[in-house]
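Heads up, one of the protein chains got dropped from this complex, but the rest are sitting where they should.
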Amino acid sequence: MIAGSALVMSAAACGGDDSGPEGGGTGTAKGSTLIFASSADPAILDPAFHSDGESSRVTNQIFETLVATEPGGTGVAPGLAESWKVSEDARTYTFTLRTGVRFHDGEPLNAAAVCANFDRWHNFTGLAQSDSVSYYWVTVFRGFAKNESDTLGESLYGGCEADGESTVVLKLTEPSAAVLSALTLSSFGIASPKALKDFKADEVSGTAESPQFTGTFGTQHPIGTGPFKFASWTRGDKLELVRNDDYWGEKAKLEKIIFRPIEKAADRAQALRAGSVHAFDYADPADLESLRSSGAQVLERAPFNMGYLGFSQKTEIMKNQKIRQAIAHAINRENVVKTKYGAGAKVAHAFMPDSLWSYSADFAKYDHNPAKAKQLIAESGVADPTLEFCYPSGVSRAYMVDPAGNFQLMKADLEAAGFKVVPKNSPWSPDYLNTTQAGDCPLYLLGWNGDFGDPDNFLGTFFQSYSSQWSFRNEAIFRTLSDAEKEPDQAEREQLYTKANGLIADFVPGVPYAQSPSFSAAAANVTGWVPSPVLNDSFATIELK
Amino acid sequence: MSLAQAEGAAVQEAPGGLGRDAWRRLRRDPVAIAGAALVVAFVAVALLAPWLAPYPPDKPVGQVTPTSIPGPSAEHWFGLDDLGRDEFSRVLWGARWSLVIGVVSLLLGLAGGTLLGLLAGAFGGWVDGAVMRLVDMMLSIPGLLFAIGVAAMLGAGLDAVMIAIAAVNVPVFARLLRGQMLAQSRSDYVLAATAVGVPRRWIVLGHVLPNSLTPVIVQGTLTLATAIVEAAGLAFLGLSGNDPSIPEWGRMLADTQRYLASAPLLAVFPGLAIVFAALGFTLLGESLREALDPKYRR
């Protein structure tokens, strides 16, 4: 009886399917326009001036870099340069450009145009030199032609020469093996020199901490060589790109991309389930089941990040190594990862992903052991240890999906080991980032998403020199990482980074605890999206079926 | 005759309290009984939470993952929350925090409002003018924006939330009290007292103020309801305490919005708790108002 009625029902369902319009809705009616839910508006569309993921997601479609990342990976692949050569001493890079490439404004891409971009970056003045404006240039090339602040280092950039139409010779003032990978960053996207000038890209006013871009290059006229061209942008509403039909390579499949900012992950998932957007990024692991069951696809970016519990050794208690070790033993990393992260997330033990070259498991590890933690506290000589513990609000990252959740779990763990915890919450930007960078939080939750596939981008970023965020000096660690950056020989570099990981684990400057894939979702009819672990996605291969 | 004057006249008949008449009407009003029942239940849970709650509210008692959060069961009546804590225990403890937030913000708001109202009502003249302009200013900012501004000034913390909610109520109470005192001052018994030479201060403190309090009690009851709802709104906007492990309904509701697709009950339980607690105070306040309002004495 029951089986019979089930049969009837399924038959009826089939009948309904046959008569109804298949796969209707807004998506197919308008041809190949992809609506992508971003998590925020881009900051600015001038590659040189942005350091946020939402900006680079868009500029990655408009601009191209000399060298690119392999689709879906972190290795270096040809970009605007067909081939390149690095000199023995790692101080001269020679790039051979593709021919016949033109910017969206019709200007030719040649060696002179590439060098014009490098010279532009190197000669930034005033506010354009500040960390918040030209973050990645400062990170990779350290300084400018004329440094206007003591915190900047001597520039690594030694000049760019155009040798004929298609050969670019980039010189460095010091050997660096990390520059090639770094040039895959979307911030080194090559822009049309004419457009940069016509639309006054370099005009920045306001204050260093709150810069204002008065030119229109980065807001209305971003002009590069990429597979998509900028069409329009209404802040808070939508940003439109259209296909570049004169693209040098394989043309994009989509005619148009619309980026719509929807801040909350749950809202983006809801919009996808309701069919009002085609794809989005930074899916909350909590939504993956409901997305799958609604017929959407869930895509995964390989983990190229790590979340850590950081220590600032400004205060006496954090200078105490036993206390730092006790914290490392008190935290139940397995439970945090299991409770708050999606499938595919792993416990992290080092300050770099275990998938990155030079990782080896050969260093001290701290298991979850409250008894050991209590014993270490007793040995530390600190009575009634009290920890001020900062966590951010208004942020979600793959390495830290729910900061308040991680905080509460760790707080319970720390209390179980005998610590007293004083919670301190502040909004992610600017307060939280500022206080943690200044080292004013003894204990804090942070993490890092890799920009390019070099250990220098992880270990070097954290521990190559003194920073107030960590507030410690450990010359052995500093020196090993500096040597590793300059070393041209790959095998030597691997050894140095392995050694550094061991030194860091012994010193316990913080507790790495999670590395997680980041999840994206797309409607069933979206194909050809290859999420990149370093967020260098190309939308040119995406198709709506 | 304005409403305030009418109310003043009504209170005058029974100086010093709610009046036997009003009490009788209240006892016969099913709305009042429903409201009182909800309020009593709420306060009882708030006071007895440590004994009623089967589990600690801030410690994980089971393993959960983002995609498997167990729903209600015999062991955990409301299921587990997103960190593996017992949701039922958290909702019970939440009553305590809501009560604290409601009562503290009410008392602070009342204190501020009384101070201003008393200043204006007792001194009159330019003091009255200045105070009332200040009150007008405060009232010209929408309540939620006002609370946001105050909370931003004080930084994160539940105390900031309570002060912010209180600040919104200050002008309301000030205006109410001043109106009452003005009406009282013109009433016959005050005129009579003044005529026989009772000192002004004594009249104000001994007669005018106590007799002005009845509508304040009504307003206070209603304010407890809005305070609970406002705290939830502030939590939703990211303005709440430093410690997220404190089981506060507004925060619980705001934080679990992200599980609406996978574990909707996590938002529904604190949401309903807020609705019923606020409803209790609203019902009670409304029936108090009706019981005390002469217009309903037909």
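Letters A and B mark the chains as written, and numbering starts fresh at 1 in each.
Just so it is clear, a residue touches a chain if its C-beta (ideal position, glycine included) is under 8 Å from a C-beta of that chain, and two chains touch if they have at least 3 such contacts.
Convention: contacts and distances are computed from a predicted model.
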Omitted chain (choose from "Urease accessory protein UreF", "ABC transporter permease", "Na(+)/H(+) antiporter subunit A" or "Hydrogenase maturation carbamoyl dehydratase HypE") - UniProt protein name: "ABC transporter permease"
Chain not shown: contacting residue from B:Ala41, B:Ile148 or B:Leu213: B:Ile148
Full-complex contact with the absent chain, from A:Glu161, A:Glu174, A:Asp354 or A:Asp431: A:Asp431
Identified contact with the non-displayed chain, of B:Trp77, B:Tyr189 or B:Phe236: B:Phe236
Chain A residues that touch the omitted chain in the full complex: 26, 29-30, 33, 35, 41, 206-213, 235-238, 258, 260-264, 267, 270-271, 273-276, 393-394, 427-431, 434-435, 437-438, 440
Where the unshown chain meets chain B, residue by residue: 133-134, 136-137, 140-146, 148-149, 152-153, 155, 225, 229, 232-233, 236-239, 250, 253-254, 257, 260, 264, 267, 271, 274-275, 278-279, 282-283, 286, 295, 298
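Simple rule for what comes next: only the chains that are shown with their structure count from here on.
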Between chain A and chain B, centroid-to-centroid distance (C-alpha), Å: 46
Touching residues (chain side chain B, partner chain A) in the complex: 58-60, 63-67, 82-84, 156, 238, 241-245, 255, 257-263
Residue ranges of chain A in contact with chain B within the complex: 264-266, 269-270, 273, 284-290, 335, 338-343, 393-394, 401-402, 404-405, 407-409, 411-412, 423-427
